[in-house]
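Read the structure below first, then the notes.
With one protein chain withheld, the remaining protein chains of the complex are depicted in position.
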Amino acid sequence: MNAVSRRKFLKISAATIASATALGTVSCTRDKIKASAEKGIKTIPTYCNICFWKCGAIATLKDGELWKIEGNPVDPLSRGRLCPRGTGGIGAYSDPDRLKTPLIRKKGSKRGEEEFVSVTWDEALTYIADKMNDIKSKYGAQSMAAFSHGTGGKFLKHTLKAYGAKNIVAPSFAQCRGPREVGFELTNGNFIGSPERTDIKDTKCMALIGSHLGENMHNSQVQEFSEAIANDASIIVVDPRFSVAAGKAKYYLPIKPGTDLALLLSWMNVMISEGIYDKKFVEDFGFGFEQLAEEVKKYTPEWAYVETGIEPDLIRATARELAKNKPASFIHPGRHVTWYGDDTQRSRAIAILNSLLGNWNRKGGFYEPSKVSLPKYPTPAYPEMAYEKADNPGKKWPLLGDAEGSTTGLRDATITGKPYPIKGWLVYATNLIQSLPDERETIAAINNLDLLVVIDVIPNEIAGYADVVLPESIYLERHDEFNNAPFRQSFLSIRQPVIASPDDQKPNWWIAKKLAEKLGLGHYHPWKNLDDYLRYTSEKAGFSYERLKKEGVILGPKKPINVEEGATQDFWTKSGKVEFYSTHLEELGFDPIPKYTKPEQPPSGYFRLLFGRAPMHTFSMTQTNPLLSELMDENVVWVNNDVARQYGIENGQYIKLKNQDGIIGSKVKVYATERIRTDCVFMVHGFGHRSKALKSAYLKGGSDSLMVTKYKVDPIMSGTGMNVNFVTFETEA
Amino acid sequence: MHELIITRSNHLIDPIFTPWGWEIPIYLFLGGLVAGMMIISGYFILSGRHQKKDCSCFVVPTVALALISIGMTALFLDLEHKLYVWRLYTTFQWTSPMSWGAWILLLVYPILTLNAILKIPENIAKKLPWLKNIGEKLSGRKFAVKVIGAMSMISGGILGMYTGVLLSTLVARPAWNSSMLWILFLVSGLSAAAAFIHLFAKREDERRLLAKADNGFLIAELMIVALIIIGFLTSSEVQNAAAMLFINGPYAAVFWVFVVGLGMVVPLFIQLFAVNDKIQHTPIAPIMVMVGGLILRFVIVSAGQYSGWFTGTFTTP
Partner (left out) sequence: MARYGMVIDTKKCVGCQDCVVACKTENQVPHGYSRDWLAYETIGKFPKLNMEIRTERCNHCDNPPCVYCCPTGASHISDGGIVLVEHDKCIGCKACVASCPYDARFVHPEGYVSKCTFCEHRVKEGKDPACVSVCPTHCMYFGDFDDPESEVSKLLQERKYHAIIPEAGTKPHIYYLT
């Protein structure tokens, strides 16, 4: 948006707000005045939304104004302590770049030009409903699709399904955890899920493969990690970068990027050849162990040394350390595991190794989580959706579940129009420009759309491409579905408004309900409001809603979580056993036992681009939060000292990165350090925003995702391996 | 390899520590200059020179009053919580050089005033006959004159020392942590004062004496500088690092060229030639001495803030 158009924009939005207030449709100003009149301290429990761990929290208001937010001591996820993002969550309320009113793309402007006019909710929703009706009559309901991330999408997805659309996907599968879930399901018939079912606090030895706990700040996981450190557990960190976790490790394995599978196979080789695996477990529950033992014979530590650069002695020592502490030892399945396109097989190798340690549902290994089951609020049945999902035509990726769906598959369908045209996207709380690889394809797909609706709290890059942008209330201003995630002990936690929205933002459930009404589907949202809905489902599940509102979290019954406590070990594979050899994969034409392939190497003068997390940010969602951006307002690119010296780059200097496809990023500061290998560079994901509407984050730091124009698709489940891009330095920054 | 990253980024502190700007060096310089002027003026009184015609010891205090007021204005401008400045005078904190300084300044004003009214210029005397009266009564009493002279010297001495002590007690800044800093500032103040009075002294014998004295002060200053640097070099690691700031670090050029070279050595030679009648007395050398003294304060204040116990880089990890 240039200066002129912004002025106009402000004028229009001011006029719209004025007229809207006059009509009485905006009530928030009054609420704000009322709230600020309340003197004294008030605490309201809710659960956090700055990441997807969803910790129970208690917000404190002082004289009607947000003061602070702290962990709810009853909540098993936060254990009374929030992470920095949660603590800084109140910054989302005062975020200067928040979306304030619904916006419609200015007539005549192109997508991506960020030219909008402010409209009323009624205008915006009417516009969307009209377009959706057009799409339905022209192409059928299947041509309307959605990308939705997080709890808040529930009611929007419900409206879409009522409309007849089932092409609903989330980047949390094909760009994140998907391969892990498929790899574990193939091996022992169980999901890892979120929160991860790893018994970190009781472990005696754990291996992290690229997982950077501590920088990756999933709350209870980090709390348990610290407990493991205090208990003197042996920590093995496998990472090309000397992460914070590596600083805590007994063994640090500075692996050559892309060769993790070689290390994992070699660990199997050591455990099997030395006979130090859990023989009883393998005997009782194993399937195809003989084939595995035969297959991994060739993967000696000496062989792996050549691939990984890890000394054979170190490979042996770590394999023995893991085996020595079994079953209270494990290899962490990771979370963001879409790296090289063979990620399902790598995750399978991790699952196999864990099975060699016999740690399933064992203390210090994996545990059996439980969850509160919530009854469904009765709503009419969805219309029949007999069509094939567009993201996975002909079951191209045989183990991509219908429930999860493939974002890039849906994007392909939108570009090609096959198997059928996709003409409308509803994007909820995910910045597809940064979350999907190769933004050029995302933009190409968007240009084929008749309707792009973005619902979010801040105008991220994707919002700039939208036809309609709907401003959502932040989590502190709204109700949402309960959190009943599976965990050590089942629990139910509530999200409820702490403070009124400062402008014309609305909660997602309200948006979903109003949109349904516009579409003539109002009967699918029979509840008066979400309070009504939540009261019904919680009371039906046997939880006092009043108590939930007051206490925030109610624990469910305690159940045994491991064999030591009386839990069972159940494996829901085809054979009912732990499949070291996967006949299922064999039938589908894939390797039944993971096979190592050498990763492609960077051309001379290029470095593999790795990316990860910082404890104070979540993806590209938090850079405009004033409290969190203060801790880190730009990312840096980690470059090994020797490399920096060789290229004449100084610590703190701004450079630009250029990738193998000639894409040049925005300027980013160099962090020249010993803490990374010489063949790769590292960046924290989510920076280098190019949405001008994100004034406080605009072009701060570099965008890793801009550099990810290449990706390797996992043939098993469509995960997009993104650590396959190479960058070089442009010092004329 | 040793890498230290500190995430803090407080205004005036990070990444470079600069809570004190131009105001403090100006104040320290003027404070030192006034201190020197008081000592010289007091000496002239005690040594009986005040009885001579046109003795500068009566102009000096008036000028000093103006200068110290400018200095105090600079100090006031540096305060961040200006409306609370009166808090200085509701207490005496004996461990705080700044508290001492505040009270000393309160002592300096009456002494300078008394000194000034001993002999009031004719034009002022006509307008304020009552002031002339008091002045004449005072100057008629030999003992009172002596007391004023002595008090002028003593309070000037304390003022001069205090400007150095103020910095050297701040343990966190190694480049200030020299027990000789107060001597340096005192002598530098005397040197600047001698040079300054030399500029406007009417009597030839005074000018000659001042030039000679200044040469002595400059030689002393050079020795003190050498001793301070040797002291740093033979002290702890952080003080070695502080010495290196002056020897070959970021402050080396300005220190050697402007403070030592043009502010001490060159004027010393010029004045040596002048007092030995090889060349004429000109204002060049005194001006160089004064400018050198001013730059000295800037360099010391700035280098001290630059020096510290941490040597971190300020990047986001």
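The letters A and B name the chains in turn, as written, and every chain counts its residues from 1.
Simple rule for what comes next: a contact is a pair of C-beta atoms (placed from the backbone, for glycine too) under 8 Å apart; a residue touches a chain by one contact, two chains touch by 3 or more.
Note that the structure is a prediction, hence the values are computed from the model and not measured.
K.L.:
Given the contact definition stated above, which residue among B:Ala172, B:Val254 or B:Val291 touches the chain not shown here?
P.N.:
Of the candidates B:Ala172, B:Val254 or B:Val291, B:Ala172 is in touch with the missing chain.
K.L.:
Out of A:Cys48, A:Leu61, A:Ile593 or A:Leu627, point to the residue that touches the absent chain in the complete complex.
P.N.:
A:Leu627
K.L.:
Check the options B:Leu12, B:Ala66 or B:Ile230 and report the residue that touches the missing chain.
P.N.:
B:Leu12
K.L.:
If the missing chain were put back, which residues of chain A would it touch?
P.N.:
The list for chain A reads 67-71, 81-84, 87-88, 90, 213-215, 217, 219, 222-223, 225-227, 229-230, 242, 244-248, 252, 254, 615-616, 626-628, 630-631, 640-641, 673-677.
K.L.:
Touching the absent chain: which residues on chain B qualify?
P.N.:
1-14, 17, 19-20, 78-82, 84-85, 87-88, 90-91, 93, 95-99, 101-102, 166, 169-173, 236, 304-305, 308-310, 312, 317
As a working rule, only the chains that are shown with their structure count from here on.
K.L.:
How far is the middle of chain A from the middle of chain B, if each middle is the mean of its Cα atoms, in Å?
P.N.:
64
K.L.:
Using the touch definition from the top, list the residues of chain B that touch chain A in their complex.
P.N.:
1, 3, 7, 313, 315-317
K.L.:
In their complex, what parts of chain A are in touch with chain B?
P.N.:
Contact set of chain A toward chain B: 631-636, 641, 651-652, 669, 671, 673-675.
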